[in-house]
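This is the structure I want to talk about, given as structure tokens.
The complex appears here without one of its protein chains, the remainder shown in place.
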Amino acid sequence: MRQRIGAAGRIITPRDRPWYYNHKKHKNLLLMMLPGLLSLFVFSYLPMYGMQIAFRDFIFKLGIWQSPWVGLKHFRDLFESAHFLNAFKNTLVISGLQLVFGFPAPIIFAVLLNEIRVLKFKKLVQTISYLPHFISWAVLGGMFIQLLSPSVGPVNLLLKTMGMQPIYFLAEPSWFRTVIVSTHIWQTIGWNSIVYIAAITNIDAELYEAGKIDGATRFQQIFYITLGALMPVITIMLIFAVGKIINDNFDQIFNLMTSPVESVGEVLSTYSYKIGLVKMQYSFSTAMGLFKNVISLLLILFANRVAKKINDYGLW
Amino acid sequence: MKRYLAGTFIFAVAVSVLAGCVKTPTASNQDERYTISWTAWQASPIESDARIKKMIEDKLNVNIDIWNIEPTRFEELLNLRLASGEVPDVIRIPQGYAGLNNIVAQGLAAKLDEDMIKKHAPNLYQEYMECDNNFFKKYGLIDGDLYGIPLLQWIRGKYHQAVVYRGDWMKKLGFDKTPETLQEFEEVMYAFAKGDPDGNGKNDTYGLSNIGMDVVYGAFGYLPGSKDREIKWKNKDGQLVYNAIQPEMKDALRVLAKWYADGVIDPEFVTGEKVGAQMAVSFINGRIGFTCEGRWFDWVPELPGRKEVAKLRTGLEKIDKNAADSLMFGVPPVGPAGKSGALQEKLVTDVMYAFSVDLKADAKKMEKVFSVIDKICFESYEGALEAWFGEKGVDWDYDELGIGDSLDDKWTPANASKLGGHTQLVIFKSNKWKEPPAVMEWLKKYKWDENGITDDLYMYLPSSPKYKVDLQKLEDDAYISIITGKKPIDYFDTFVSQWRKEGGDILTQEANRGGNN
Partner (left out) sequence: MKRIHFFDIFLFALMIFICLIMVYPFWNLFMNSITAPDVNMSVLRLFPERVSLSSYVKAIESGDIGRGYLNTIVRTVLGIGLNLILTVTLAYPLSKKHLPNKAFITGFVVFTMYFNGGVVPNYLLIRSLGLYDTVWALVLPHAVNVFHLIIVRNFFISIPYSLEESAMIDGCNEFQILTRIVLPLSKSIMATLLLWAAVFHWNAWFDAMIYIKSSEKQVLQTIMRRVVLGSMSGSANGAFEELVNPENIKAATIMLTVGPIIVVYPFIQRYFIKGQLAGAIKG
């Protein structure tokens, strides 16, 4: 830290500077941020007054500011609502399944891809596997509905040619979660593997050489060297994945859900949408969103802290 | 001659003076051009320079502001605008009484006055009276007050669902006419299942699946619904009773359970014949030989003057042309007690229109709204055709059978909607719309208009949201497990008492509370 000598020969420490000293010094930086912060202020903060309808009974004719206060009524209703509790449960179950099956998938994919020695082929596989990430669920939804259709969908036509009964995957409660989890893996396996592939490329080639000299088989190399080196990244990713367990993929479920599977498919975001926009219970819906967001924020703050502690890696 | 002329002159003066007297006070009102905001089902959003809309607007001296709302998300998008304080004068409510109840509870809908409707929408009024001479005291009510006007569906609501057999199978098995009694029906069903009608040497065909069961229940006088069949209540001697708990249903279940045990019913009936938006899949794929799936216009053969394609028949045609050409249509078979029936949709639908509460303050505008709707949709066939297709002689004309049709062979609902045609203005479809005579004859011949069983409930049951899901599940489980033999027939009695205890009695009370006679 450079120090300056004041007129009286006293050393001016940062303590003595006016509070805006740094602001003045970095006014360019602050100025630069202005448009971005302004945009966030206008489009994110200004509408936040709307959160108060969680504590009011929203009456359309009166508007948000005039509707009567009801305190925590909607939050109490929330925990008495079987539909809410069911949606809460479904969210956790689907996220849990996605964690168990969807989390390891890109790791396995990355590790196996690393074993491919033909570079051109490896690149091709990578390119193809990222593609689904860029297609919206509005499109993918339509695609899967057609693909899984019991009458014209190729999956069921294949089942039929094998002499099996067609299954209506999207309307069968016992199948719906399987469909959600597997289409989720299908969409994200390539994209989520990027982080692991990068970490693998950073592994020192000498490690493998040493392994070979020690007589490690290829499987042993994969297991001890590759996976071993990936462990820190895996830990971090796992912490954040756990931190996101209450978040569900609205677009995916919304575009795939049919009414017969609501009992297992209705998650917090779709339920909040339905009860708010379709059934006009905005206050209830807002209370639900608020509840979810608070938990979500707490989880991610916790995950961030844990990650920083373990690995000095954080989102911010 | 002179005297005659003089007489005419005096008469003409008298008329013009009288007319003038009447006219003067209303002249200013007629000049005032109201703007009515309006929501409709749209095949495509309306363009800003919609030609057909402009034509009708000028004809009726009114501006109609049609809100573009994506039909795939209609409820949400409309509700969002309602919540933001924007209320259209004419509010479309697709979710029936539940939706109307929400809008009334939010104080957004105007209470309607039957006399006003009668006066300013006389054709509408007359048509609704034709449907039920107590219409506005029965339908569209919330807590006894009139708020909504439901749409009527004359094309669907007058004819029951299909009673259709695979004609090629019938012929092969030696039946030359469709069954008329339950006993004959049973014979056909057993033959379908056991006689290898598709001739592939495998025992892979069945008589019927879940929707075909309609006529079996019907032969015992009631029609229980199921999770995707919205029929629940029947008017029995002035009391509404719940179909699924009637003792007659126990006899129907006994028959069905026997058929199931004998392999006549498709075991897949649990998941149903319908898959997603696709109807009658099992029938079309040659798995079952009988179904009640679909309405007449889904199966109707090509008849002179009929333009639309029959969806299900063409679906079958793609797979088996011979089967599609040899379909046989029957009547619901008569049961042991002389009863018979097939499901019939309600003439009064669940889609309703309500009117903005702001119109309450402006009676003149309210009257104009009703008169505009009456003139566009109900006054005459030709008027409705103009709002649907456009200018007569340019966009459309009558064919040799007197049916209005577009002159453009590339006409589509989406393209017409852009111009303000199709359902943008014709928000109610009147029974003045015509079907070709050949179609009417065909419907008469196969008695599509006889023995339909409809849901007799026309009110909103306040406790329905609370109990509906659980009771439906209870009912579906009971019926399925009795048919499949997992539970004995006597389990029916257990089901009935459980149903009544777990909310059913409350629903029955509510159904019979308000002015139902």
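Order as written gives the chain letters A and B; numbering starts at 1 within each chain.
Rule of thumb we're sticking to: a contact is a pair of C-beta atoms (placed from the backbone, for glycine too) under 8 Å apart; a residue touches a chain by one contact, two chains touch by 3 or more.
Note that the coordinates shown come from a computational prediction; the quantities given were computed from them, not determined experimentally.
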Exercise for review: Please identify which of the visible chains the hidden chain touches across the whole complex.
Suggested key: A, B
Check your understanding: Which listed residue, A:85, A:100 or A:131, touches the chain dropped from view?
Key -> A:131
Review point. What is the set of subunit B residues that contact the non-displayed chain in the whole complex?
Key: 41, 43-48, 67-68, 70-75, 77, 80-81, 83-84, 94, 151-153, 156, 277, 285, 308, 311, 318-319, 349-351, 410, 412-415, 418, 423, 428-429
Review point. Since one chain has been left out of the picture, which residues of subunit A touch it in the full complex?
Key: 22-23, 26, 28-30, 32-33, 35-37, 39-40, 42-51, 53, 64, 109, 112-113, 115-117, 121, 124-132, 134-136, 138-140, 142-144, 146-147, 151-152, 154, 157-158, 160-161, 186, 189-190, 194-195, 198-199, 218, 276-277, 282, 285-286, 289-290, 293, 296-297, 300, 313-316
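The rule is simple: only the chains that are shown with their structure count from here on.
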**Study point:** Mean-CA-position distance for subunit B and subunit A (Å)
**Key:** 44
Practice item. Please name which positions on subunit B make contact with subunit A in the complex. Key: 75-76, 79-80, 82-85, 95, 102, 106-108, 227, 268, 271, 275-276, 278, 281, 285, 357
**Study point:** subunit B-touching residues of subunit A, taken from the complex the two chains share
**Key:** 58-61, 63, 145, 149-151, 165-166, 168, 170-172, 258, 260, 273, 277-280, 282
